[in-house]
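One chain of protein is taken out of this complex; the other chains stay put.
Think of it as A, B and C in the order they're written, each chain with its own count starting at 1.
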Amino acid sequence: MTDKGINLKIRELQSDIGKIKDLEISIGKFRQDNWTELQGPTPFPSMTALRNWDKKLLARYQPFYLPFSDHCDLCTYGKCDLTGNKRGACGINMSTQQSRTYLLAACIGAATHTSHARELVTHTIQKFGSDHLLDTGGLAVGVEAPTIRLVCGIKPETLGDLETVLDYLENQLTQLLSATHTGQEGNHLDFESKVLHAGMIDQVGMEVADIAQISVFGFPKADPDAPLVELGMGVVDTKKPVILVIGHNVLPAINIIDYLKDKRLSDEVEVTGICCTAIDATRYSPKAKIIGPMSWQLRYIRSGIPDVIVVDEQCIRCDSLIEAERIRAPFIATSEKNCLGLTDRTRDPADEIVADLVSGKAPGVLILDPDKVGEVAVRTACAVAPERKKSGTLLPSQEIIDYAKICTQSNMCLVCQRACPNELNIPESIKAAGQGNFRKLIDIYDECAGCARCEQVCPQEIPLYTMIVSAAAQKMREETFKIRTGRGAIQDTEIRKVGGPIVLGDIPGVVAFVGCSNYPKGGQEVAEMCMEFAKRRYIVCTSGCSAMSAGMYRNEEGKTAYEMYPGSFEAGGIVNVGPCVANAHISGAAVKIASIFGRRPLRGNYEEIADYVHNRVGAVGVAWGAMSQKAASIMSGFWRLGIPVVVGPHGTKYRRMLLGRADREQDWYVHDRRTGEKVYVGPVPEHLFFAAETKEEAMVMIAKLCMRPNDTVKGRATKLTHYIDLHRKLFGTIPDDIHLFVRTAMDVPVTMKGEITRVLEERGWKETIIPDPTLLSHQIIKKEL
Amino acid sequence: MTDKGINLKIRELQSDIGKIKDLEISIGKFRQDNWTELQGPTPFPSMTALRNWDKKLLARYQPFYLPFSDHCDLCTYGKCDLTGNKRGACGINMSTQQSRTYLLAACIGAATHTSHARELVTHTIQKFGSDHLLDTGGLAVGVEAPTIRLVCGIKPETLGDLETVLDYLENQLTQLLSATHTGQEGNHLDFESKVLHAGMIDQVGMEVADIAQISVFGFPKADPDAPLVELGMGVVDTKKPVILVIGHNVLPAINIIDYLKDKRLSDEVEVTGICCTAIDATRYSPKAKIIGPMSWQLRYIRSGIPDVIVVDEQCIRCDSLIEAERIRAPFIATSEKNCLGLTDRTRDPADEIVADLVSGKAPGVLILDPDKVGEVAVRTACAVAPERKKSGTLLPSQEIIDYAKICTQSNMCLVCQRACPNELNIPESIKAAGQGNFRKLIDIYDECAGCARCEQVCPQEIPLYTMIVSAAAQKMREETFKIRTGRGAIQDTEIRKVGGPIVLGDIPGVVAFVGCSNYPKGGQEVAEMCMEFAKRRYIVCTSGCSAMSAGMYRNEEGKTAYEMYPGSFEAGGIVNVGPCVANAHISGAAVKIASIFGRRPLRGNYEEIADYVHNRVGAVGVAWGAMSQKAASIMSGFWRLGIPVVVGPHGTKYRRMLLGRADREQDWYVHDRRTGEKVYVGPVPEHLFFAAETKEEAMVMIAKLCMRPNDTVKGRATKLTHYIDLHRKLFGTIPDDIHLFVRTAMDVPVTMKGEITRVLEERGWKETIIPDPTLLSHQIIKKEL
Amino acid sequence: MTIIEPRQIAGVAGPETASGSIRRAKHSVRIIGRRGMGSMGWGDGIRKAKHPVLIIGHRAAEIDIDDKKMLDYLLELAQKGNISVIATPHTNPALLERDYTKAGIMPAIEIGHRLTDPDWKGIDGKGPYDLAIFAGLPNYMESTILSGLKHFAPQIRTMTLDNTYQPHACWSFSNISGRDWLENLKAIIEHVED
Partner (left out) sequence: MTIIEPRQIAGVAGPETASGSIRRAKHSVRIIGRRGMGSMGWGDGIRKAKHPVLIIGHRAAEIDIDDKKMLDYLLELAQKGNISVIATPHTNPALLERDYTKAGIMPAIEIGHRLTDPDWKGIDGKGPYDLAIFAGLPNYMESTILSGLKHFAPQIRTMTLDNTYQPHACWSFSNISGRDWLENLKAIIEHVED
């Protein structure tokens, strides 16, 4: 892209019509006069600008490809069999194909956030003007957009400034996507470099989206005390008309809330939400209620509670319209991206639309102006609710039993179980249900990902999913939890306080639970992990579906994680930053540590900052139920900053891991910035992308991955304590790789001295030094002797 | 996107520094003062702006989905079994999944053209300035950018104007791509509408690319007499150093040609090319030589002829570097999109790079500045050629025989045949070769798609592909053909001449042979079809790989199609518009007919123009070997204009057709613009996307698909004549659906009167009227009586 | 046990595929049908169909089986089994050579599309087909069309008589030699007559 900014300066102009002196007009350029920071080497980086940095990471963290399919069918030369590294008709091999597929996913993910951001920015500019100032946290947030500054080398001040950023993102995405064309990139590591680029682009897109909406909608602004709001299916007052919003784009939900306020109906109608739209609705109005993560969609709809369903974009079940019809809930689609074949009623009068929805003449409508949705949704909900409430949609016990009896599992049918992503033992639970015992069905409810695949395949056409939900009806009513709504960015002042302890290792780590709800054993594991790490005084961040799951569990004291722990970015805090796009604040915090605490120049200076983060900031992302292409791109953004990510076992379906080899000493050398020497620092962090088999494995790995070369001896001792303690508790032994993480005797936690020293001796451990670590030779500071 | 243009008007300003009157500054807006045409309803259309038009097309031309895979594995909920319209974990069903997959392909295709266009525009602006005027044909081309005018509602005048267009395209692509995310669009017809949108975006992108390069590089400008250049493997003077350029982005090739000119080496070094880069190189310098289409890549490399291989982007074999190493040809990659794991040497001195390439220290390098490639490529070629020429890379006969003998086909091995996309009988030909008879191997060379899959799978590791190429060595040397290089756009004057005959049906049709070389039986079929339709005085257009294949065959007189027929856009012309991106000129010609001949307003008026083209312009696209995602998007662009496309049998792997139902009378009514009446017009054109089993089936279908409701009786009679004649010739009978195409007795071709009248009587045919056809009710002109 | 693989190496289908084995003896042609098809044999499959249709592609006229063309066997089957024939257009000349003029003519892709419409009355207007037998199309094109039918024409059973395994069909031979093919075709022809 060329620079389209125009700067017209006229020192003096004398013409027929008059005389001008010192006229200056700047358009499309940022007024960066009061930003004195020097431009770094890579503002608006191209697809290859950071390739050298990527190569450094990829040399350490090798892709381990796990092909999900043996063939490629992307073009009509296919299908091509790529088994055993055979080449396809275009000459591609399996590893390259897998990395291409990952890039495709990352592009889809980044495009989703970016186009979401574009819509928010366009809409807010229309409403608030291009000159509306960005404000993500008042005076507490000086670095308002760390990722934009870092990547683009500009300092956005107004909504309008974000448009140039979006142009850049869309341009890069188009280029990245084009690289997946048959006969483009031919090397897997170059594909992986492009994956990292896509991840970085995605982080910028997320940041744009969230700072735009925070700036104009009065969302909590970097507020550690963001309100605690209600969460769970049990919190809905089912006597009132209930509106359900699903998705990620809050504009229609805002219009609904505004309309209710306007009509003084806020207390008469329930606004409930699923996925990120729900979080954002509570950021706008704490009266809104969050039902749960993506996997709650189908159970909530099948419960019959919602009277009207409004969907916007992303992570919405493709059968949402069909499911809505099933419970006779009028349906409103609101996004160009998800029109569902519905008639576009955007230009019709609200009266007519409401009438058609209420009468059932139209089971659903498409309304592409968010500002029209509120009236239609609310009036429709109020009109249909009384009638709808009369009849339930769940199955009475006897029907569950009757259905269960037609199951043919005795003939080894079992296809429901084979279709279940978690292989839940549905047949057994159905058998028990047939005998009137629903306990096992209810257990399935807990671990169920809400996909309804079981129901799709049952040859007896048993409505398995409805049965699960019906059996768990009582349990659903008891789902009343609390969640601290999305606070947005981390304050500069918070960074100043914790930056030191994090970089030195005194705070053992920052652990971010993010992403979707494709959990191997239900969401409770996320809540348990959050609590464990908060208790151990890590800084725990949450976002998106994981933020909800984190709140959907009460400990022995009957408290949820958000009630137990503060919302501030500090040791022992549980920090819900907000929806998926708020993930940018988590990586942004790492960037801000480098900039504010580490005083590294930020502007257009990606490589140095990433090197800083990778070597010094003990942060780990955990996407326990990572499911989507957005999760794919979000994770990639973390990787490019050198931050490791742990996923659950389903995460292997992303087709490749990025794994370090602790056993290859040569992989773990860094430069000492002060001396230029190469120093062995051990495998820290050991992996960049790791799929754990179980929650327990994840927890120990998280603790281990928080170690960084820069840890002080005190910091390393703290981190080792947690690693060893968790390992012992969960696996029964102390780890056999401790010697790799002990650099000097002082690193050894005092309480474990005896044990560890034994291990070190056995392993022939030798002391080494603690460098000022960097992977970049040009970061070496020539010491003046 | 908000409108970022700024228009500052000051009628009078009196201030401390002076006084201004009537100052007007426009920035980011187009100076459209001398474009008086009124803005149409849909400038810069959003993803849904043309949804109603799409729905009309899709109601007639139903998707027939041909799943290439039974499952989806796009996210970690997968794999999901979608057999028999089961729903996946996200609720998607098979038809929606297939349409999503097509959209993904179309997005990749459109992104590829758009990012290619972006690179050309950025580069040319850097060199020639943003204000450089566009010029695609001097005075002969008034409508310089029909697609941009039509879609965007602007009239670009300079290179800089194209940037705004590109911003729009990148924005739309990002949105379209995001719709493929798990849990976005849930309806297959809405996905199809988005596919059409992607196709339209793609056409704009292609137009941008080609008009930019035509404007600055002195390519033929809408020139019917563009030079005839050399084509085929036999045209290379193998005694000279030979450079091979592969790909689509001509910038490195131009630099090579310039360097040669500069150093007065033009006659000393051969510049040969494959794919669109080759065509563009000959547009720049007719001394460059075209080897052939994509499927010629491997055979040309294996022939050992090229001394240096330079690749840019798109349709480049992913193993090109490996293949280059095999023949010890130094390799230069030049695109960010295809870095192939090579070291970036962009900033190194040419001397060093050449030295490393010549010594073999670096088998390949990455040079991301096209202006540096020329020197490196030429100097390297000159240095390595003498040594390379000494040893051949093809197999001598005895080695072929020896290899053939280790084949285990007698044990029913046959895996080579099973791996071959065209199921060529390789085992039999190997058997014969083992007996010293190479005839059958040479036959395979003719139908071979050059994919080397046979070689990949042979358990005996027989170098099958090299054997095929070696056996055909003599034949390769005889490949000396001619092709008229890409002429670019169609002149307004040409449109004025043929617009009437086309719209009235006197010219029986415009048939465009475009796209890739994944042919079912080799490229000769394309040449034969071109000649047949030119002989029948259709207007034949060609582009891309098909343009090359069209020239790679000599008729009985020993002449190629391009030598037989003129290059002008007239009955019996064979018009090579140029590379893939030049396809925009073909659809652009249809648009110009509507605008120049039909006098329909063009600006931002997509729906009306598409309706015009669909009902009046008898154009058909033929992508006989359509392979790529670019082909997917190109075809989609034609569909949105209502222009049908015929593909070869491999085209079914695009996963869906768009087929009309001739037997459903209700599908074939149009509005009569003059009366508002609904009139049955028969199934014209019958299909929008059709895969033919054989060339013969394609030819008859092409003739049939040229019919349009608007044909005059004379025109219809001409078109019917060709349809019936071809049918009789190729299938032995007259078609049994003639009655559907005869509207009045006058439509019946005089020469076939007896026969046809019999059929009409049998079928109970009734006369109907010929309307002024439109699918759009708002196009009805209230007649003043 | 013969391992049954799709003819084209990467032609992996999905959960529902034709599967089974093929024997060499006369009368024992057996390929177990696609799941849900039960174990109905070929002859039965054809005989029990109320309105079967045989769709013949152009390769039937090119491929030799023994001393005849594949097409000849197909026409024999059609005649003996009283099965209506749709030939793809380019197949027609070979039919005319054999004086066979009863065939409907329609491109393969149109046939496939119409078969997905449960209301389509057939090219003969006699009502919906319940069995579509394919033969002689290019392997990969036949495969995509059979896939389309597997997914979108649940009311129709599909069969292919080519000597290559088509996992998307209800009935398919495995990849068999010309000799096996001949014997099995003959057995089927005999069986439909029974």
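In this section, contacts are C-beta pairs under 8 Å (C-beta built on N, C-alpha and C of every residue); 3 or more make two chains touch, one makes a residue touch a chain.
A quick note: this is a predicted structure, and the numbers were derived from the prediction, not measured.
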*Per the touch definition above, residue among A:266, A:493 or A:652 touching the missing chain*: A:652
_Touch criterion as defined above, residue of A:153, A:486, A:520 or A:685 at the omitted chain_ = A:520
*Option touching the unshown chain, where B:50, B:66, B:80 or B:646 are the choices*: B:80
*Touch with the omitted chain, as defined above, among A:68, A:102 or A:569*: A:68
*By the contact definition given up top, give the residues of chain A that touch the hidden chain.*
62, 64-71, 81-85, 94-95, 412, 414-415, 418-419, 421, 423, 457, 520, 649-650, 652-653, 655, 657, 659, 661, 663, 690-694, 696-697, 700-701, 727, 730-733, 735-736
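Note that only the chains that are shown with their structure count from here on.
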*Indicate the whole-number Å distance between the mean C-alpha point of chain A and the mean C-alpha point of chain C.*
50
*Can you list the residues of chain A that touch 2 or more other chains?*
73, 78-81
*Which residues does chain C have that touch at least 2 chains other than itself?*
8-10, 12
